[in-house]
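Omission of a single protein chain aside, the complex is shown with its protein chains in their original locations.
Each chain gets a letter, A and B, in the order it is written, and its residues are counted from 1.
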Amino acid sequence: MIRRMVQRLLSTLLVLFCIVSATFFLVRLAPGGPFDTERALPPETRALLMKQYGLDLPLHEQYIRYLDNLLHGDFGTSMKYPGKSVSEILFEGLPYSAGLGGLALMSAILAGAGMAWLTVRRPEGSADRWMVRISLVFLSLPGIIIAPLSVLVFSLWLGLLPAGLLEGPEHLILPVISLALPLAARIFLLMRDSVRTQSAGTWFRAAIGRGIPPSALYLRHVLRHALAPVAAFLAPASAALLTGSIVIETVFILPGTGRHFIQAALNRDLTLILGTVILYSTILLLFNFLADIILMLLDPAREKSEGTA
Amino acid sequence: MNVPGLKAAAPGGWPGLGACSIVLSIVVACCSPQGEWFGVTEAPRSETLVVNNGTEPETLDPGLMNGSIEGHIAFNLFEGLTRFDPKTLEPLPGVATNWRVSDDGLEWTFFLRKTARWSDGRPLTSHDFAWSWIRLLAPQTAARYASFLFLIKNAEAYNLGSLTNQQEIGIRCPDDHTLVVTLVRPAPYFAFMTAFYVTMPVPRHSIERHGSRWTAPGNLVSNGPFVLATWQMHRKIELVKNPQYHEADQVFLKKIIFLPIEDTGTVLNLYRRGDIDLLFDVPLELYSWLRTRRDFSTTPGWGVYYYKFNISRKPLDDVRVRRALSLAIDRKRLTSDLLGQGQVPAFSFTPPIPGVYAPPEGTGYDPDTARRLLAEAGYPDGNGFPPVQILYNTIATDFHKHVAEVLQAMWKQELGIHLGLEIQEWKTYLKSIENREYDIARAGWVGDFPDPGTFLDLFLQPDGNNNTGWTHADYSKHVVNALSDKDQASRMRSFYRAESVLMDELPVMPVFFYAFSMLKKPWIEGVYENQQDIHPLRSVRIRRARK
Partner (left out) sequence: MKYFLTACAFLVCMLLPEILALSAVELDLTNGNAPPGLSHPFGQDLKGRDLFARVIHGARLSLMIGLAATLVSCTIGTFWGAVAGFRGGKTDAIMMRIVDFLFGLPFMFVVIIVLSFSGRSVVLLFLVLGLIHWLTMARVIRAEVVLLKHREFVQAARATGCSTWRILVRHILPNISDTVIVYMTFTIPGVILEEAFLSFLGLGVPAPDASLGTLVREGIVTLSVHPWQLAFPAAFLLMIIFSVNILARRIQHSLTAHSGMTASGINH
């Protein structure tokens, strides 16, 4: 078990290294550079800027220099925002994104699991059927629909909640709900389906027949199995959530890191792109790693080959 | 209904208003009649002005700035030798109380006020200006806008590295309160340039201490009516009143908050709810609804929106085709029916500069001649017209898309030619233009100062900011004559001749002159729309509305 974990960790690090390297070369393939502007810079000025950022060196030298700086914890300076370091920009936004994402994640898990808990006791009841239908609606509500519509209804028509900005806790209500609803629906469906499959199994009926109370069965066995797909789904989803949702940040004007995934790439801000990719990939790989360990702990007999997700 | 293209313009209101859905009736219920204000009208509680600035500024260092987003903040943080009148953009005394121009127009002497101070209390002298300007020109600063000062003697050579002796640059300080500037050619608009953010003084003592981090809140020392209080990226920038400012008694606002909101829908939601007091650049999508509101105001600006023709590609190498394309566009309908933010149809590349320059009248709208020219060029009724793409770029709004779609429809209707639309994201678009890999491309140019030279020197070389591949000996001759001419009247005549050549040859097709629009709440006083979208907020007042 420990050996497998170490193995997994090593391969995760290798993947991270590949991601950093690939990004480094990919962004340079894209046409246009950080210093291209509508009003063309004089060639001399552009050359000076390139030199300032070490972009005049041969590509392999730039690469080695970047990796060297990275090992020393230096992500470089942003090319779009001179005077701001990449880590400064990312760590200024991360608390907002992680806070918002964390809140949404927690509420989604609570709501989803709570709903699942309520319905699985009475499978095929009308509550169950309606819950499934409603959650399918929520599942079909992406941020680009639910965010503007909730603004329209709750802040423009009813005037109950702010339409954006971050000036107090009430400004978080709509963004958190917009993020959490589809997520809660998915968690609910995953848990419900999985519990249903388990409780349809022969061992479950046999146990009931032997007089074991269903609640004990649910807690000790069924839930354990039901957690596996939820963990597998939540790992990448929470990585995306914690590093910032672009739509929610755009519609509600929140100062998170999500926008950098697009803006940095559009601006060809090479250092900020790399910083953002590293941040995202590290969190994603970390969560996947944790999910793997959870899956292993939940079901030690699980075949090794299934563990790649 | 099936006929593609444009319906004929017909007067008419909104059809089917009676048969609208429930959704609509709610909306209509919250719409107010014409001439009303948009959204909340109760005055705010505090003396804080909330402005939407459109996006996150790249820097607060005036020397490194190159855009109006940064400018909006700089005009309130710093003050140059002169400052702009918020309404007319006339240069007013800033740090300099008065100035004198020599008879040949080449030597400018500025007399600085002795009470001028930095926000940390240090005196502000002519040496600060000299240092700031030389810093701007120094090659290692790599200032984006260094060329702005090339009007000063030897400035260009110093910036390009061919001259290393700072003493030879035409900037002198005879004493602490006098600055003498020598120009390479007479420029009646120089006092205008000394109000622009590029020429604002920067605090040497702070820069030498903090390096590139001198613009961080806490480090940033400025000399304008306001100082920087907070700068949270992508959230807000807060300026508070500067007690050290020489005319602090004329500054009424306690605080200004600049928001970096790009999403136009959200901006309007916030404005409507009263969370934002003032915003520039009213979204096109809502003009028809907003232009009747009392919040809305607009003015034509010193900028031209135009299409570039790549004259090395067929069929655009034929001047008759270029003329046909230009003649077939009904700019009046475009500006009044689609844009309507106050844009003016453009038939010349340089906008008229009142009292200075009146451009040639240009070709106008004449679809019959357009069809004839196209037929002469070998494409009667558009037959055999090669595939041509209109290139434009993505921005936070769909502005360029809207314009391109309308022009595409007009060309289809009038000339029977179908041009494709090609959208590229910003940096790819810039690269395509630079490499001249396009057929027709949208472009824009905003002048820096009230002089045709800031528009017409674009076409002196085929590349740079021209990129159409077009040059013309007569044109270049006229422009060069104008640039070195000392007499204002004959300068303008040369510019006029040059522009006539340009509009004859049409390597670029002007579409409209920009308009700068804004929405402001009823309690804001002292903000004016002007030709350069420059908004010094130092004398803005917030008036409590009477109930």
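Operating definition for what follows: a residue touches a chain if its C-beta (ideal position, glycine included) is under 8 Å from a C-beta of that chain, and two chains touch if they have at least 3 such contacts.
As the structure is a computational prediction, the values presented were derived from the model and not from experiment.
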Notebook entry, point to check: Any idea which chains on screen the missing one touches?
Noted result: A, B
Next item on the list: Determine which one of A:Ala98, A:Ala113 or A:Val151 touches the chain that has been left out.
Entry: A:Val151
Checklist line | Touching residue (missing chain; options B:Leu106, B:Ala229, B:Leu421 or B:Val480) | finding: B:Leu421
Notebook entry, point to check: Out of B:Pro57, B:Pro283 or B:Gly342, which touches the unshown chain?
Noted result: B:Pro283
Next item on the list: Could I get the residues of chain A that touch the absent chain, sorted low to high?
Entry: 11-12, 14-16, 18-19, 22-23, 26-27, 29-32, 136-137, 139-145, 148-149, 151-152, 156, 179, 182-183, 186, 189-190, 193-194, 197-198, 200, 225, 228-229, 232-233, 236-237, 240-241, 245-247, 251, 261-262, 265-266, 273, 276-277, 280-281, 284-285, 288, 303, 305-306, 308-309
Notebook entry, point to check: What residues on chain B make contact with the chain left out of this view?
Noted result: 1-7, 9-12, 14-17, 19-21, 23-24, 27-28, 31, 263-265, 268-269, 272, 283-286, 288-290, 333, 337-338, 389, 394-398, 401-402, 404-406, 408-409, 421-425, 427-428
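Here, only the chains that are shown with their structure count from here on.
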Check: Measuring from the mean C-alpha position of chain A to the mean C-alpha position of chain B, what distance in angstrom results?
Finding: 39
Next item on the list: Would you tell me which residues of chain B are touching chain A in their complex?
Entry: 26, 30, 56, 58-59, 61, 64, 66, 139-140, 142-144, 146-147, 159-161, 212-216, 232-235, 259, 261-263, 265-266, 269-270, 272-273, 275, 425-432, 434, 444, 464-465
Check: For chain A, which residues count as touching chain B in their complex?
Finding: 30-33, 36-42, 44-45, 48-49, 52, 77, 80-84, 89, 92-93, 148, 151, 155-157, 159, 162-166, 250-253, 255-256, 259, 266-268
